[in-house]
Structure formats: C-alpha cells, structure tokens
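Report on the following structure.
Complex shown without one protein chain; remaining protein chains in place.
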Amino acid sequence: MTEAVVIPMEHGLLLAGILFLIGLLGVLVRRNIILILMSLEIMLNACGLAFIVAGAHWGIADGQIMFMLILSIAAAEVSVGLGLLLQAHRRFGSLDIDQASRMKG
Amino acid sequence: MAEFTFLIPLLPLTGFLILFLTMGNLPKRLVAIVGVGSVGISALLVLFTAVEYLESRQAITATFYTWMNVGGFTPHVAFYIDGLTLTMMSVVTGVGLLIHVYSSLFMLDDDDYSRFFAYMNLFVAAMLLLVLADNLLLLFVGWEGVGLCSYLLVGFWHEDPANGAAARKAFIVTRVGDTAMALGLFLLFMHLGTLDIGPMTAAAIATWPDGSPTLTIACLLLLGGAVGKSAQLPLQTWLPDAMAGPTPVSALIHAATMVTAGVYLIARTHDLFLMSPIALHAVAIVGAVTLLMAAFTALTQRDIKRILAYSTISQIGYMFMALGVGAWASGIFHLMTHAFFKALLFLGAGAVVYSLHHEHDIFKMGGLRKRLPVAFWSFIIGSAALAALPLTSGFTSKDAILLAAYESDWYGPVFWGAGLLGALLTSIYSFRLVFIVFFGEVKTEPTEPAGWIMAGPLLALCLLAVTGGLIVIPVAEVFPTVTGTHHNQTIAIITPLVPIVGVFIAYLIYLRHSLDVSSLTNSSLGKVLTKFWFSHWAMDWLYDHLVVRPYERLAELNQKDIVDWIYNFIADVTWFLHDFSTQSQTGQMRTYAGVMLLGLVLMTGIALGVSIQ
Partner (left out) sequence: MLELGLFYTAATISLVSTILAVTRYNAAHALIYLIISLLASAIIFFLVGAPFAAVLEVVIYAGAIMVLFVFVIMMLNLGSSGDVSEHVLLKPGMWVFPSALSLVLFVEIVYVLQSSEHILKGAVIGPKAVGIELFGPYVLAVEIASMLLLAGLVGAYHLGRRYLVDARQQR
C-alpha cells in the first residue's frame, strides 16, 4: 500500500454524486417513513464519501474528521427520527408520510 | 365704536355656545335670560352704531383680522357698515328681539326649550354676520349658517318624520341655490381677483364692458343663489312646507330675516347688476312672476300658516321686482315694513293656533274676534299693512314700488300691472283670512288667551306696522337715485285704490256672503283652477316628475352598484389568486422536498451558466 494509488478523484466524486442522487430519489419517491430515513442515510453516506475522497486528494486528515462529524450527526438524527417515526405510527396508525398533512392550504 | 362691532354677531353666538354647552341642564328661566338677553344686548349695540352712523353718514369698515392669504387672495374678517347694513341689522335685531321675547312664553311648555333658543341665537349670529360682511366670502359663511339654522329649526320637532322631511326639503332646495351662488363667486373671483365689495366694483368696471356675457352669467348665478334663499321662482317650493317648524321660527326666519337675505345680496351687489341689464331684467321678471303665482295660490289655501307663507313669497316677489326696475331704496324699505307686518301676522297666528290647541285649518275657526282681542287687532293691523291700505307702513312701501315700476324704461307698465293685480289678490286673500277666522260663528272654542309676554311684542309690532312708513332708511347714499319723476297722476290715484277694492270684494264674499262665487268655483273650470292653484301651479308635481322620479329610477337601476362591482372585482381577483396559490401548499413532505430539488437544480444551472460566460 505504499506505491502511488492512481484512483482519479473525479471518479470518486462522481460516485458520491450518484449515490447522493439515488438517496434523493428515495426520499422523494418512497412514502414509507423508514425507507425515507434510510434514503437520508444514503445521502449522508454519499457526502461522507465525497469528504474522504477530497481529504485523500489533499493528503490531510480533515476529510476523515469531517466524516466523523457527519457520522455523529447521522447517529443523532436517526435516533430522533426513529422516535418520531414511532410517534407517527402511534398517531396515524400507518407509516405513510402523506398522512402528516395538517399544513395543507 | 367700529372696533366694537364685532360684538354684534358675537353676543348671540356666545348665547348659542352657552346654551349648547350646558345641554339643556339650565333652568328655563336662565335659558330665556341668556337667549333673549344676548339678542337684546346686540340690539342695543346696533342702536349705538346707528346713532353714530346717522351723525356722520360715513361708511365704516372695521377689519378684525386676515382670514387667509392664499396666492394673492386675502379675504379679511371685516365688517362694512353703511346705511344698508344698518337697516338690515336693525330689522334683524329689533324684530328678532321681539320674536325672542314672544317665544320665551310661546315655547315654555316644550322640553327642548334650551335647544330652541340655542338654535335661534345661532341663527341671529349667522344672519348678522351675513349682513355685516365686508366681502362675499364672509357673506357666504353667514349664508350657509342661516341655511343650517333653518334646517335645524324647521325640523325642531324631529320625532315626527314629516317635520324632518320638510326640513330636508328646505335645505336641499336652498342648496341648489347655494351651489349656483358658489359658482357665481368662483366666476367673480376668477376674473376680478377679489371678493371685497368695494374693490370688486372697481375691478369689474375695469375688467368688463357693460353687458359683458361673463358678468351677466356671474350675476345670474348670484340671482340663482338669491332665489333659493328667498323662495322665488323656481326654488320656492320649500317655504310652504317649512311651516312645519314652530311659529316663532316661521316669523323670524321665513318672514323677516332669512328669506330677505337674497334681496340683501342683490342690493349689496347692485353695482354689478347695474352693469348687466339682462341680469337686472331677470331679477324683475322673477319677482313679478313669483308674486302673481304665490298670490293666486294663497287664495285657495286653508292652513293659516300656509296662507301667510305664500303671502311671504309674494311680497318678496315685490322686493325683487323693485330691485329689478331700479327702485333699490323702495325694495329695501318694503323689506323692512314687510318684516314688521309679517312677523306681526305670524306671531298673531301663533297666538290663535296656541289658543285653539294647534288647529291650523281656518275653516274650523271662526268668531274669534271677541275671544282673542289682541290676536284680532294684530291681524287687522297686519293684514291692513299687508294689503297696503292707506295709513299703514305697507302702503308707503308698496306704493313706492308700484310707482317706480310704472316709470321704469323696460316694460314699466307691464310690471306695474302685474304688481297691481298682485295687490288686488293680496288684499282679497288676506282679508279672506281675517273674515273667516275672526268673524262668523265660533267653530272651535279657544282657551285662555296668552299672557303679556306674548301680547307685548304683538303690540310693539302693531305700532311699527302702522308707523313704520314714517321711518326714512338711510340708504340714500348707498344706491343710485331713480331719475325721471314725471308722475302720471292717474296712476298715482289708481294705485292706492285697488287694495281697497280688494278688501271690499273679500268683505262681500266672506263676511256678508252676498256675492256668491260658489258657482264659479264649482264649475268644471273652477275646480281645475282651484286644484291647480292650490298645488301652487303644480310645482311640487313638476319637480317630483322632473327630478325626484328619474333619480329614484336611476338608483333602482344601479342597485347592483357599478362602483361596488369594481371593488368586488378586485376582491374576487385576490380570492382567485389565493385559491390558485394555496394549491402549492400541499402539506406533503415529499412535495416540499421535490420543490427544493427543483430549486437546487435551477440554481446550480444558473451558477454554471454564469460561470461559463
């Protein structure tokens, strides 16, 4: 692992971008709240991938540190999000996010 | 003395303010003292001013302050006192004082005693402002003030909607005249740059040649205002209905003072009218036609106050005719004598009505000669003066007018003939009234006649009605003298005899019942004419069909108001936009996320597009 690695940065970033878009599609299309939260995780992971690749490009540790922070954010967000999901399930009786539409009009 | 003239209108105004601010909480005795006292002191001040003026014969202008200074237009609050002003002021305060004293007893039973005197004082203040004013703008303020007070006082017993309607009719009809007058003032100001009486004349002479169309139009507009206030053709329909107010109101406003404001206006601006012959002829024609129309109408009326109202219209027609043929001084003189005897007649009618429990129909009255002696003699003297029988003040003034009319250049004999016919009719209807009410058998029993407080003014007015002809009013230096005094002897003899003939005719028909006119009145033509004259030559009907009904029709057509439709349209558009826009607020999370994505795409695209360039 000591010789030069020849992975093009753009390909890494492109991969991150595509993963991000897939996650975005999942958020927009799925109505099940669990699936939406999972798609959000996909998006966050894609962002982390982009940071790591960028950090490796510059040869500094900051990319990994950003990734760690994103990780903690994702953890906190998932905990609270799943708590909300449980509440929504209790109140609406289903996991359909379109049920939460009191802001209509 | 000139510096204190501001007190003359100010004192009644103060009386009004005191009574207004205490809002009916003062005891009635105090109210009467304030109400009558303010006019009384004002009358005293007028007396002092008169003494001073008669010594010096100098017109005084007392300027108090500059009202405004706008673009070169600087009307002042200033009073101009000459012989004409003095005459008018004396009539207003003198007759006004007597009527105030009378009404302090007449209105005693009314709960709104304080309100009555408040309005009466306000009226006197406004009328004094009108006659004292130095410029036409200040005069217009007083003009509007008396119009307001007329409305307030005619509709004094406002619980009855008919009184309110009569008050509104008075106000609206005079308003039409006021608008014409305002337009006249605008026209005058536009061309002359000033509305002060003296400078205006000089400016008019400088600006316009004699008979100029602009000046004629301005004078005709002023005439329009005058006919509104003075109840002449075509705006005279309000005065008979204004009899719905209390009798002292009719006496003061609709006999002695407010209705003479139009005459005063034309007399004050006589220089302008002299420069415009067409307007002057119009004044004479209006006066002559009105006096005949009203005289015919008074022949057929039954309500005692309406007879007197129509007779007022007729007499003011005489004043207009006098002004129109150039007999300025005679017109003003007749104004003064008319104030005396008409106030006397109205107050006497008030005493009669009061004693008969508000019975107004003369055919339900009769034989009151012995029961109400004071009222009887008031009516005899008043009607004699009204009919211009010799030895009364009315005789002196009306005779002067008729003789001057005969000698006028423009259709003089025609006006004389009209005036003479009017005099005949006047004597007939006035003595018809006297004979029906005071002679014959008693149809309604009167209660006790009123006390001395009411009898006193009546007696004073009787005296003035008889001796008033001897007063020489100091207007000689105001008006140009009427030239050409080639008296036609025949005319000078016929003129005073005609009223006597009229009295005799009335005597035969209504007292001796020896001349039977029932065949005339009951014929088909007679019935039509009676009805026609009773409805005052169908003027109310005419106005109803010409003005009121089309307006109501238009209002009906405009039920769904066009202007409202515009505003509702704006509101509807807003609602539509609201409904349209809220469709974007779906409440769905995914919609919002999708819109965010759309925004992101667009912004990135724009950023890239910009960076490409």
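For reference, chains read A and B in written order, and residue numbers begin at 1 within each chain.
The working rule: a residue touches a chain if its C-beta (ideal position, glycine included) is under 8 Å from a C-beta of that chain, and two chains touch if they have at least 3 such contacts.
What you see is a predicted model, and the numbers here were worked out from it, not measured in a lab.
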Taking the whole complex into account, name the chains on display that the unshown chain touches. A, B
For chain A, residues in touch with the removed chain: 1, 3-15, 17-19, 21-26, 28-32, 34-35, 37-39, 41-42, 45, 48-49, 52-53, 55-57, 59-65, 67-69, 71-80, 82-87, 89-90, 94-96
Please output the residues of chain B touching the missing chain, sorted low to high. 594, 597-598, 600-601, 604-605, 608
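The working rule: only the chains that are shown with their structure count from here on.
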Go ahead and note the Å separation of the Cα centroids belonging to chain A and chain B. 92
Mind listing the chain B positions that touch chain A in their complex? 582, 585-590, 593-594, 597
Residues of chain A touching chain B in the complex: 24, 27-29, 31, 97-98, 100-105
